[in-house]
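In this view, the complex is presented without one of its protein chains, the others remaining in place.
Entry: chain A
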Amino acid sequence: MGIVEDIERRRPVDVAAIERELTELWKAAAEAKDGAATDAVMRVCLLNLLVFITDEARLGEVSEVVAKVTESAPCRAIIMHADLSRTATETHAWIASHCHLDDQMRQVCCEEIRVAASGSAIRYLARTVAPLIAPDLPVFLWWQDLQTLQEKYFLDFLPEVDRVIVDSRQLTHRDAQAPQLARFVLEARQRAAFSDLNWTRLTRWRDLIAGLFDAPDLTHYLHQLTRVTILYAKDEEASGIPLQALLLTGFFAAQLGWTLKDAYEVSRHQAELRFRARQRRVTVTIEPQESQGLPQRQLTEVILLAERPEMARFSVTCHPSEGADWLYTPAVEISGGVRYHTTIALPQLTEARLMSREVEIFGRSKPYERALRVALDIITELELDAQFN
């Protein structure tokens, strides 16, 4: 892909006149390329990407993410900024275009509309934005403020969108929003498909771990697992188990048919979870380790052990590389002998990369919903344990 090039022709417009103004914008962009071929500027749109933020400081970052997403998924982006601190009822809009050069050096452009609302105007954001959605194309809503998920102005969007994307990265089981989010998603899933970037960060882990068991003679170990250890990069300031680790545990439990028996906190950052799986018990330990250059609360290693009839150890480790990639090491040891050991360099999971992946997917993710349900059960169990101990 080519270089991202913002034409920097952002300008304030009347909300009611946005479509007309966009046409003018495109005309101006084409004229700016005078002398070039008639298709010098191509307007391409595969989907609508709506982004809701309450923190104005995030505007620049979000716009950059949108620009990156448009390289792989040309879209109409509508970035909504709700200024909760202002009481005056106002709506302002701006339009701009994101352009990049494709592999044949043609300029491909997508639209970005920004809408800023304050006061009562926030309540009607969905109505303001609905006419701006490009028809007949999928609509993704990236809702960046988890605290406002119960608000009517969020719920009003649900009929308009195909998929809601949130990010629970910062949450631990001790945050009140974690169970709220889980309950909300599980209840609201009939109205819209939900996704969590924190779950998307796990896709790579799930893939690599699943890959350890693809060989036909290794698959059966999945039904003999007795111990699982999930390690994550320590965060001294946060309290509680990262939701990501609970989602991964939920994934194992849901896919392998484990039933939660009990859960307790070993310490502020460590938990032990016990499951029943047919005739055996499975113990999952989630514990922190020094971050070693990885972002706090990110998973660093997952170890799965089957102890009978022989010791089989399956693991994936993540560590930073000298470059921009992270190195993942999937390994299998059977009875102490190395069966498989490799290192894979994969790019760091930026928000742009995660979002680009998210907008490729439509509909509900049943594995996510099942994992989330188990995670919610674990949180409930950990809360009960904390209350009685």
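Keep this in mind: a residue touches a chain if its C-beta (ideal position, glycine included) is under 8 Å from a C-beta of that chain, and two chains touch if they have at least 3 such contacts; residues count from 1.
As a convention for this text, contacts and distances are computed from a predicted model.
Given the choices "Glucose-6-phosphate 1-dehydrogenase", "Carbohydrate ABC transporter permease", "TatD family hydrolase" or "4Fe-4S ferredoxin", state the protein name listed in UniProt for the chain not shown.
Hidden chain, UniProt protein name: "Glucose-6-phosphate 1-dehydrogenase".
Considering the complete complex, identify which of A:Val166, A:Leu197 or A:Leu212 is in touch with the unshown chain.
A:Leu212
Among A:Thr54, A:Gln255 or A:Thr283, choose the residue that contacts the chain missing from this document, as touch is defined above.
Final answer for the missing-chain contact: A:Gln255.
Applying the definition given at the start, please give the residues of chain A touching the unseen chain.
The list for chain A reads 1, 39, 42, 44, 46, 70-74, 102-104, 106, 108, 203, 206-219, 222, 251-252, 255-257, 321, 323, 325, 327, 330, 332, 339-340, 342-345, 361, 365-367.
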